[in-house]
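Left out: one protein chain. Kept in place: all the others.
We call the chains A and B, going by the order they appear; numbering starts again at 1 in every chain.
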Amino acid sequence: MPPATIKRKTDIGPPDYQKFLPPIIQRNYGKWVRHEIPRPGVLVHTAESGEKLYSVRAGSPRLLSIKTIRLFAALADEFSGGCLRFTSRNNVEFLLADAGKVDPLILRLESEGYPVGGTGPSITNIVHTQGWVHCHSAASDASGVVKSVMDELFPYFGSMRLPAKLRIAFACCLNMCGAVHCSDIAILGLHRKPPKINHGTLFKTCEIPTTVASCPTGAVRPVTVDGKPSLEVIEGQCVLCGNCYTVCPSMPMNDPEDGVSIWVGGKVSNARREPMFSKLAIPFLPNTPPRWPEVTTAVKALVELYAAHAQPFERMGEWIERIGWPRFFRLAGIPFTRDHIDDFTHAGETYKRSVHLRRSPAWNLGG
Amino acid sequence: MKKPTPLVDELEKGPWPSFVKEIKKSADGPMASDLLSVLERSYDDKIGHWKHGGLVGVKGYGAGVIGRYNDLAGEFPDAAEFHTIRINPPAGWFYTSDVLRQLCDIWERHGSGLTNFHGATGDAVFLGAKTVELEPLFDELLAAGFDLGGSGSALRTPSCCCGKARCEWACFDTMAVTRELTHVYQDEMHRPAFPYKFKIKASGCPNDCVGAIARSDLSIIGTWRDDIQIDKTGLAKYVAEGKPNIQRDVVERCPTRCMRFAKGQLDIDNDECVRCMHCINALPNALAPGKDRGAMLLVGGKAPILGGALLSSLLVPFIKLEPPYEDIKELLVAIWDLWSEHGKNRERVGEFIQRIGLANFLEQIGLDPQPEMVAHPRTNPYIALHEDKP
Partner (left out) sequence: MSDVTVEAVADAMYAMVKECHGKRQLKAIDLTKAMAERFGDACDKPLGKEAIRLLIEDERCTYSYIGGSYIVLTPEK
């Protein structure tokens, strides 16, 4: 370590990725011609040269002990020449040049408790946030819900039987560090009570105009309490987004009655249909640690409904668009409530403005 | 283990890898052990116990460290300070076992031993450092060739898919662009000077594996200009296998219906193709993107806070994206200058564009309006006067 008096060289940026690429990738960089998925969790990429790269993908809980990272490093030494990478969905991928080492690696990974899968029309790892493990504004625990849901959906990780890929994301509050707004199924933590204002500290910790400006609905207003500047929240106007708390620590929102909501039909890929946002399916489910049975049951039911009804290559949102939202709610057995109707900035664009409607069994035809 | 944790212990069960087991692996140290106890409390009282923010960082930077304090400090002193360190990973998240072990050794000396590989923005995250450890930890990271990522009202750590390293569909060198922009804009990343956060993500093709269109302020998404490449041998194999059903699953799922399949031949009207990737995804051993490859640039994607979620919208329909990438750098600087000057506090660039109008934004950054930039032209007749009007 350099002594403190020597000015250290900062802003060096990340190390060059080229140092970490396996030799087979260095030789074939930009020269891949095709790939196959011979079994769930294994990708085989073939280069112009005819060389083949075997990627073995294993699920991880994202939150990793350095002991597990050292285990991954040891496995990489034994099976993939010390080379590995992580995916954008927190899976770990071992990059092998030797086909003969694929099966032994899979056996080892699974015996260590890291399942192999998450490729093709499967359910891969859930992208998620910190939750109660490490976040100040979490309305739910991320890791616990994700673990419970993935335990329930485990057979879908190691198989490729769905109509198309199904991406699940979890964010523990509306800040959406996990950007769940474009996922096939999104689980989103929701606060249920307006901020509790600490008038004794607010004038010291928060800037009044910034906090007022942080409210998307104008529900936060300046007031004077005991001669000190403070804020009030017009409760009927508050949409429980937590943004005022983000800029003002004296307006905490965390509450034991917080819970989660379920959203469906979003995607980021441009394949077929353009990218689309997830839409509200279930407005509220309670926090029921440690296993969140209401959430796992709801998510599993949605997955099974999709698996049973969608056509090959149809993502969740494409399937729902084809059958229409009224039929989706009916099939899913989810009550449609006033919460499902948008009332924010572009709400008007979401109203039905035509008479194109499929008939509904509720109309009691011929009855 | 200091105290029993019956609730979170439930999450050691089941087939999916358990984060509780991970915390316990590091719980021979006092920090992870206290973290587990704090979490058990949250599972019991259904409320988080982390306080809001804190004034911590490494000397000279305004980013890369997120202060985190616990409200149960008296009971669990070793989780009282549990700061997050964001470490800028190598582009594409490629590592060697040696460099991972080096990072583990550093973290074992200075923190809880818990990590995220990786956090939501794409950084490698060290979870749980005490304030006194920040400077020595940063020194060791620098010595190992690593630097901190972005946080706050700054450029956030750019991220990308694995691109040309392992994908035949990569239409530009995602990892090279990401590395270049990350290195050129270290100051923008480490010394927050923007109205709010700014994210850059690069996906090599329209499948957008890093979710650039939804998760970044500047989305770089690969595309091509010439014809989809057809490998006749590969196609014949699919035809022989009968899987997928080419007529139903490929031709009829094409969003522009620009293909015809007859007598084992696939004809593509490439002028009508919108390059969505579906047919290529469905027939990976027969079809491939064209050879004249580059990227589209889109701007303004974000999650809901504050004015609602936005997908990025098209800014540049095609750019070759070749070193030294001067064109994209000029555009970025033009956007940052305009937004820094006129953006409101905590206004993302997508919201800024909505407020001032896309037409004004284009004029200010020096781009001409094009029909590709809109889903459709305006439907309302409220057209303001402009100087350049006849």
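Methods note: contacts are C-beta pairs under 8 Å (C-beta built on N, C-alpha and C of every residue); 3 or more make two chains touch, one makes a residue touch a chain.
Everything quoted here is computed from the prediction, not taken from an experiment.
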{"item": "Omitted chain's touching partners, listed by label", "value": "A, B"}
{"item": "Listed residues B:158, B:195, B:211 or B:289, member touching the removed chain", "value": "B:195"}
{"item": "Contact partner of the left-out chain, one of B:59, B:109 or B:243", "value": "B:59"}
{"item": "Contact footprint on chain A, counting only the chain that is left out", "value": "204-207, 210, 214, 243, 246-249"}
{"item": "In chain B, positions touching the absent partner", "value": "52-53, 55, 57, 59-63, 66-67, 151-154, 187, 191-196, 340-341, 345-346"}
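By our rule, only the chains that are shown with their structure count from here on.
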{"item": "Distance between chain centroids, defined by C-alpha means - chain A, chain B (Å)", "value": "13"}
{"item": "Chain A - residues contacting chain B, complex", "value": "1-2, 8-17, 19-21, 25, 29-30, 32-36, 45, 53, 55, 59-70, 72-74, 76-77, 82-88, 90, 92, 95, 113-115, 127-129, 131-138, 141, 143-144, 147-148, 150-151, 154, 157, 171, 174-179, 181-182, 210, 213-214, 216, 241, 243, 245-247, 249, 252, 254-258, 268-273, 275, 277, 287, 289-291, 312-313, 344-346"}
{"item": "Sites on chain B touched by chain A in the complex", "value": "7-8, 10-11, 13-23, 25-26, 32, 35, 39, 42-43, 45-53, 60-61, 68, 82, 84, 88-101, 103-104, 107-108, 113-118, 120-122, 127-128, 136, 139-140, 142-143, 145-147, 159, 161-162, 164-168, 170, 173, 175, 179, 182-183, 186-187, 190, 206-215, 221, 234, 244-245, 248-249, 253-255, 276-278, 281-282, 284-285, 288, 303-309, 311, 344-346"}
